[in-house]
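With one protein chain held back, the other chains of the complex are shown just where they sit.
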Amino acid sequence: MKTECEIKVRYSEVDRMGIVYYSRYLEYFEIGRANWLEHFLCNYKEMEDVYKIGLPVIECGITYKKSAKYEDEVLLKTICNISELPKFITFNYELFKGRNLLVTGFSKHLFYCFESKKVIRLPAQLSQKLIFE
Amino acid sequence: MKTECEIKVRYSEVDRMGIVYYSRYLEYFEIGRANWLEHFLCNYKEMEDVYKIGLPVIECGITYKKSAKYEDEVLLKTICNISELPKFITFNYELFKGRNLLVTGFSKHLFYCFESKKVIRLPAQLSQKLIFE
Amino acid sequence: MKTECEIKVRYSEVDRMGIVYYSRYLEYFEIGRANWLEHFLCNYKEMEDVYKIGLPVIECGITYKKSAKYEDEVLLKTICNISELPKFITFNYELFKGRNLLVTGFSKHLFYCFESKKVIRLPAQLSQKLIFE
Partner (left out) sequence: MKTECEIKVRYSEVDRMGIVYYSRYLEYFEIGRANWLEHFLCNYKEMEDVYKIGLPVIECGITYKKSAKYEDEVLLKTICNISELPKFITFNYELFKGRNLLVTGFSKHLFYCFESKKVIRLPAQLSQKLIFE
């Protein structure tokens, strides 16, 4: 259960050292995550607007091996660990430039209901989609 | 009807040329605008959450004279033109480093009601605050 | 002399009102500008690294007609006015969602040499590319 997406580094994402600013990878990860969710579970906007469920992050981490630079075309692989469902969902990310692994990371999320304003378990109607994938 | 606030340039705001990235000044302007609103009209969060009014921007512009750099401590002056009330409100901004004028700009806003989802005139209970200032 | 590029609105670009934050359009414009430069003049990274020329912005403006929202797929058209060359170059931008024009804007740039640390005219070897296009 893995998705891939291509990202081209923008000028606005590069810092004084000429490399992608260290927080920007979390924005890339979010693109990968939204992609994965759309493919395997539910469009994220629909999740927020129709199901009234958000996925706030409770933990994340990044390991930097090589720098991405302005105009680099990088490939983000997103792999999801669904073993902690329905309470948590964890995404793992790998960012490549060609064959070079630049950055790895993860983010762990819980499910939050905007209506009850409480942490919830992922509703069965959504989690079933994953099981039957 | 003018406010001033100090801003210190962050590393994350500086680009590959070592200067503040050109869109970041709009983030600074927003700080000045929130400041002005809090001082003369109403705290912006209160405006959104209590009055259910937002101030979407309909036009803005920036003129760049000199660059702000990493760690520069700059002074933002915000002057508001309230002559177009209650339909519009326009803010003018001047960003100084010491005596040097670095950047000028403006933003023009209308009033939007989150409940009726319509453009509105600024309610009298709010606009009166400005008149009696 | 016009280029087009597609942009998908990221979650990180959307604000508390659920719409693209007003400064983010300048980041989109920069993508359109880099695209245009690559197509008609010179890859921007090459311009900075090989020719040692940067294009600092001296003025820009945005007019907001409709809001772009999270996950919107928008089309950015970039048209360049080269009549002020070799001293200045001005880009005009139009952002569409389907047939709806959301935002228009412009940015005016001069040419800056990183080596002499001076404002320069665009070297003939580069400006000729435009004339013979």
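By letter and in written order, the chains are A, B and C; residue numbering begins at 1 in each of them.
One rule holds in what follows: contacts are C-beta pairs under 8 Å (C-beta built on N, C-alpha and C of every residue); 3 or more make two chains touch, one makes a residue touch a chain.
Predicted, not measured: the structure shown is a model, and the values here were computed from it.
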item: Displayed chains contacted by the hidden chain, counting the whole assembly; value: A, B, C
item: Selected residue (touches chain absent from view) among A:C60, A:I79, A:C113 or A:L126; value: A:C60
item: Residue in contact with the excluded chain [from A:M17, A:V50 or A:A124]; value: A:M17
item: Where the missing chain touches chain C, by residue; value: 11-12, 14-16, 18, 21, 23, 70
item: Where the missing chain touches chain B, by residue; value: 10-12, 27, 30-31, 34, 43-45, 70-71
item: Residues in chain A touching the chain absent from view; value: 16-17, 19, 22-24, 26-27, 30, 48, 54, 56-64, 67, 107, 114
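We take it that only the chains that are shown with their structure count from here on.
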item: Centre-of-Cα separation between chain C and chain B, whole angstrom; value: 24
item: Rounded Å distance between chain A and chain C, as computed from the means of their C-alpha atoms; value: 28
item: In chain C, residues with contacts to at least two other chains; value: 27, 30
